[in-house]
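A protein chain is absent from this complex, but the other protein chains hold their places.
Up next, subunit A:
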Amino acid sequence: MPKLTIDGIEIEVEPGTSILQACEQLGIEIPRFCYHERLSVPANCRMCLVEMERAPKPVASCAMPCGDGMVVRTNSETVLKARKGVMEFLLINHPLDCPICDQGGECDLQDQAMAYGFDRGRYGENKRAVEDKYMGPVIKTIMTRCIHCTRCIRFINEVAGVPDVGAVNRGEHMEITTFVEKAIGSELSGNLADVCPVGALTHKPYAFTARPWELRKTETVDVLDAVGSNIRVDARGPEVMRVLPRVNDDINEEWLSDKSRYSYDGLKRQRLDRPYIRQNGKLVPASWAEAFTAIAARLKGLLGNRIAAISGDLVDVEAQFALKELLSRLGSTSLDCRQDGARFDTSVRAGYLFNSGIAGIEKADVILLVGTNPRWEGTLVNARIRKRYLAGNVTIASIGEQRDLTYPYSVIGSGPETLQQLVDGSHPFAETLRAAKNPMIIVGMGAFRRADGLAVQAAARLVGEAYGMFRDDWSGFNVLHTAAARVGGIEAGFLPGEGGRDVHGILDGASKGEIDFVYLLGADEIDTAKLGNAFVVYQGHHGDAGAHRADVILPGAAYTEKNAVYVNTEGRPQLARLAVFPPGEAREDWKIVRALSEVLGNTLPFDTHGQLRQRLMAANPIFGAVGETTPAAWAPFGAQGPVDTAPFVTPITNFYMTDPISRASVTMANCTEALVGPAQERTGTHG
């Protein structure tokens, strides 16, 4: 371990640590533009120069590994002079348009110019101007501001795996461009604006809307996929102005998918801001009391087996738990949180969780994807698989469709029979799995969203058992969910009880007239035509498919408007926090259920959020471990049985529009148009 002295302080660091990293460990700040801790190190901006004894010139600390006995100075006269020189060169061609620049106030160049810039320019020539480039519907470019740090090129090549951005020409003619003038075909393109240290790449939907110092910042979690990315919601007054990622190395590192980042304009459109009651076939505005009375009137005298509830993809745990409690008081056991109709065994936690954790992907040496397109179903899971691929020595295979996943992999089959061949060892890929130290299987909803889902789950389990994926030191059996509400709903018990119907049974029963009352808790991805003549209550935040069919609409809160628990695909409970208040008369969802219970004469035993959380934790202790995963014990799950030979089909047809929020978003519509394209089949619910 090399030992060196920085500014008179001795420090011992891991071999391979750069001087810049060692300085960070000591809390010494080194200015930098091109260096980014999650990207490769090109050392081309020269801002991080430090003085090193016995070196003839200042050295770039980001690229200089620590050596034994080095004596480094970061604050000497020479260093300051060198950095001032670099800064002056960077500013030669940088425009002085900070007042109209969206990066203003959170700009690395602006901040560092305060420390290392002169108070006036000495450059009298004409500044260079560069034509702006088109980089797609979410990235705005003002290329004159570019300082050629190449972070965007490295990000798109290394992390996103879509080599669409490059530097053309040379010397002072160098320009960053896409090849050529095309939209960047990555679901992670929004991160380009985050890594850009200046205002060259900014967020198009955020352009000229706010200044960073005006914004109220709320740390919360994303719910537009099941990954549970940590985000920061920046709001001004009652409006969400932008969404940014927060660092969480276990989940999203510091990236965020474009859907999670830019769907926020959907939060301002098509909102349900007051209750409605259907009268003579038309929805008319009503008061809360009227809405509750209408529901109570319909429920009066109704037997429990004629009542059912389905919860949607964006619903928090509290609301599902409260509704489940209410339904059980009404005598109903027909409730399901799997509105997509996925069939899988929920009796064993290991059978429906991403057991290895997303960070666990980095330990796997063979990854088998089953019926999943992780690029669309969990963009950051896919980014993690790509990171694993870049680290080398990994075999990735897929059973399902051939897609561009940003890393090479082989398709070894298309349907469940391949899983069975792997179980009995007759498939050639069995050899690879057998040789693997930490084999991993990732099962997507494409494998469960079919009639033989339980048998597929059992087959996947048998593969896991056959190749050592359930060990004390390694759990390689993973399920990748597509909805943020799903695991939370399962953990809260929002599932068919004894004699209860699942979502297929509920819809079937409703269309046959066996179910008279259906409570849709934010459920929009069901076939509402099948609800027949049932009385439908829709509680949710957007006027989407469910609300159109509803007889009573109860306006709820979106994920940015409530304090609530969400559980991601790893089984990690995380807290969403209120950033802005729900619009109009809309309320937090658990409160609506609690208020309704009182009108129904079945008052639920909690009056505050705290009491509800207490009950939640009593019902399932995993909700107490916020931010952590509770390892799932292994036990047999699934139901062995005959499988259909039909190939697995990914459940997402348009990444940019999967839920009521993203469907209401103009930005997502633009992305769909630019990137999904007319070749993509668009169905009624997806566009």
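The working rule: a residue touches a chain if its C-beta (ideal position, glycine included) is under 8 Å from a C-beta of that chain, and two chains touch if they have at least 3 such contacts; residues count from 1.
Quick note on the criterion: contacts and distances are computed from a predicted model.
K.L.:
What is the missing chain called in its UniProt entry, if the choices are "NADH-quinone oxidoreductase subunit NuoE", "Methionine import ATP-binding protein MetN 1", "Pyruvate dehydrogenase E1 component subunit alpha" or "Glutamyl-tRNA(Gln) amidotransferase subunit A"?
P.N.:
From the choices "NADH-quinone oxidoreductase subunit NuoE", "Methionine import ATP-binding protein MetN 1", "Pyruvate dehydrogenase E1 component subunit alpha" or "Glutamyl-tRNA(Gln) amidotransferase subunit A", the unshown chain carries the UniProt name "NADH-quinone oxidoreductase subunit NuoE".
K.L.:
Please pick, from A:Q21, A:T177 or A:S263, the residue that touches the omitted chain in the full complex.
P.N.:
A:T177
K.L.:
Kindly state which of the options A:V50, A:V130, A:L215 or A:L596 is in contact with the chain not pictured.
P.N.:
In the full complex, the listed residue that touches the missing chain is A:V130.
K.L.:
Can you say which of A:V71, A:A167, A:V411 or A:A595 touches the chain missing from this structure?
P.N.:
A:A167
K.L.:
Would you write out the residues of subunit A that touch the absent chain, in ascending order?
P.N.:
Missing-chain contacts on subunit A: residues 128-131, 133, 157, 163-170, 173, 175, 177-181.
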